[in-house]
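My questions will all concern the structure given below.
Let's look at chain A:
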Amino acid sequence: MPFNEKQISGRTAGQENLEEPISWLYVAKDSLLRMSPMRLIKNPVMFVVELSFLVVLLMTIVPGAFPHLAHQNDRVFYAYVTAILFVTVWFSTISDSFAEARSRATAANLKKLEKEGVARRIHENGSEGRTIETVKSSDLRKGDVILIEKGDQVPIDAEVSEGIAMLDESLLTGESVGVRKSKGDTVIGGSTVVSDSIVAIVNVNPDETYISKLVKMVESSERPKTPNEVALSILLLGLTGVFTIILFALIALSLLLNLGADLSVLIALYVCLLPTTIGALLPAIGISGITRMSKNSIIAKSGKAIETAGDADTILLDKTGTITVGNRLAHEFIPLGGHSERELAEAAFLSSWNDDTPEGRSIVELAFAKRFVPREYDALREGVHEEFSAVTRRSGITLVDSDDFTLPKGGREFYQRHRFRKKFELQTPLTEDTTIHKGAPDAIKDSAEACPDNYDDVVTRITSEGGTPIAVSMNGTVLGIIYFKDVIKHGIKERILGLRKMGIRPVMITGDHPLTARSIAGEVGIDEFVAQAKPETKYQKVKDEQAENRIVAMIGDGTNDAPALAAADVGLAMASGTFAAKDAANMVDLESNPSKIIDVVMLGKQLLMTRGAVTTFSITNDVAKYFAIVPVMFASIPALGALNILGLAPQTAVLSALIFNAIVIPALIPIALRGTRFKPQSTLRIFLKNLFLYGVGGVLLPFAAIKLIAVFLVFTGGII
Partner candidate 1 sequence: MKGGKLISGTLRLALVLALICGVIYPVVVTGIGQALFPFQANGEMAQLNNATVGSYLIGQSTNNSHYLFNVRNDSASGVDPDITVTSAMAQAQVIHNSTNISLAYLDGLIHNNTRYSMFFFGTAYVDSLSLNILIIDHFHNSIAVYGKIYNGLNTTGS
Partner candidate 2 sequence: MIGAGYLLITALVWTIIIGLAWGLSKYLKKVYENEKTFLDKILDPVENIIYRILGIDRNKDMGWKEYFLSLFTFTVFTAAISFVILTYQGMLPLNPMKFPGMSWSLAFNTVTSFSSNTNLQHYGGGSTLSYLGQMVGIQFLQFTSAASGVVVAVAIFRGFAGRRDDSRNLGNFYTDMVRTMTRVLLPLTLILAVLLIVLGVPQSLGGYSLVKTLSGSFELIKVGPISSLVSIMQLGTNGGGYFGANSAYPFANPSPLTNYIELGGMMLLPTAMPFLFGRMLRMKKEGRTLLIASYGLYAIDLAIALIPVTTLGAGMETRLGGFSTALYTVTTTAFTTGSVNTSLAAMHPLVIMAALMGMMIQATPGGIGVGAMYMLMYVLITVFIVGLMAGRTPEYLGAKITANDVKLAVIAFLAHPVVILVPTALAYALGAVHAIGLGTGPVGFTQILYEYTSAAANNGSDFLGTTGNTVFFNVSTGIVMWAGRFIPIFIMLAMAGRMLDKKRSTEVALRTDNLIFPAILIISILILAVLTFFPFLAVGPILMHLEGIKNAL
């Protein structure tokens, strides 16, 4: 399973269509502006190439200014060299401009989410009650209280203070599932309220919203360099220094020993030796990292965080949402004490109808799938609910006679409820009150009048298998047990295997019983887990791992996760999480998909690999360029021609090597922006593959390419 962008995003290609087209006019204009020496000096490698260009340009115009080093007859050749050097620098600025344009396109796409809208601001007027005024969303300030009604777009990030509503976040997440938001939840600017209405408190100023931050980040060209970029820049500066010394030493030697070298040839050798490929592409690679993160709806607060993600040794994975699909789902009805499966299932159905938790819904779904739909459902309206409480650890319903029926709020997709209604619009009145309880097996056991003999055995079996047993009783009689099971996310096992192959330790964090945790962990191939975890356990785990000098990546969403997120080297917060969590994290996932932490790590690795690969390629390329230019470098030493293994005429050799040097830059732009492809496998194998491709390939490819270019040059008859 190759690791590529599609997989990172986990989205369909349709999403890409939203992207603004890249403005080539902008790229052309911006790239030329970037050639200004004042701007280029930040990239020393390209800056010295530009200086070289100016020198050769001067040689073309006034060769007489370079006694012994330039010749009147070679002005055409100098003109060619001048042109190629210009194009070399231009290619490098084009790659910058292109990366930035792409980044802007992503930003523009995200900006759509932040269209100027209107908001309804609520004023508390003491005794006179509330008044509502309509304001521009950009006028809202932190602390304002706003009303958002059905059909409204949420104007700005805010925390719900009253009411419950369904929101459509598809514009942000690409998934068209309604999300229920109630008091304390954060609603994100750009999402739409599809049912009900809420009152919310604005918790950011307009320019501080996550989208604004994201847009600002991807738009900013003044991005601070990441640690590895700084280190790489120093290496490139050092190499530039070495080659500059060599250039001057060669010029001096040629003059002192009358070796008859042409300055343009020495400069060509110099430029070919300079690590121009990586020098030109380094900024683009950096920008692409952020762009690719934001394409995946992740705001990285710094490029450093992405890079650190690539270094992660340990990933703390929340079981729920990452390894398993949301919550546990009903898997099996186990009737006990001579009751039938239908009795149990129907009672469970009734007791769960108003239970809007995923668990509750899964009971209804399972019963429906098994066609166990009770006739008493129309009595639900009059049912007396007993809410789940931590004391009784059960919930219940008492059904009385009724003739009306309404759907519970929220819950399943609309069409499914519709089918319910159509198929089962029969009415069978109940003759007597019926009380159904469901809950923890021991709680039900305590309240039941009689308990079947194998009750405890079934409970133990389910627990040991990693499941959760929920008992159901009707009017004090135990009907049976519902087997709740974790549902492993599709493909997660393979991804965890991928992590392990790459030497990253996945650690599962769960609030479950150790037995349950072991079973799930075993199923997906995780050795280490923390069971019965409390929020502070996560923090402790982060600290423990760091004490072993490991780099820890984790996700979190609750306020209690904030310390752990802050302590972790890479903290990814869910957009749906609390503000404290998002503030403490160094990345925020707008899709609130916990398994994306794996993608973040992979992306970080890809970014590092790309830098390494282009650097290696850039350096190994030099070998072939040497063999092209050195043999023809000194006019007075024809014996050096024996080294001319490519068999090139002097000026053809120089031009071919220079042309190769230039076109390799745009040729590698796709790799720079997209990243080198890799499969999750052992780091050694990944390394060796890259080494073979970019190291060995970097030595061999230019020999062939330079020869081909030379043949082409001769064929077109332009020179020599």
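The set was built so that all candidates are chains of the complex that A comes from, given by their letters.
Going forward, a residue touches a chain if its C-beta (ideal position, glycine included) is under 8 Å from a C-beta of that chain, and two chains touch if they have at least 3 such contacts; residues count from 1.
Owing to the predicted nature of the structure, the values given are computational and were not obtained by experimental measurement.
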{"item": "Chain A: touching candidate in this complex (1 or 2)", "value": "2"}
{"item": "Touching residues (chain side chain A, partner candidate 2) in the complex", "value": "227-228, 230-232, 234-235, 237-239, 241-243, 245-246, 248-250, 252-253, 256-259, 269, 273, 307, 310-311, 313, 502-505, 548-551, 605-606, 608-609, 611-613, 615-616, 619-620, 622-623, 626, 630, 633-634, 637, 639-640, 642-643, 678, 683-684, 686-688, 690-691, 694-695"}
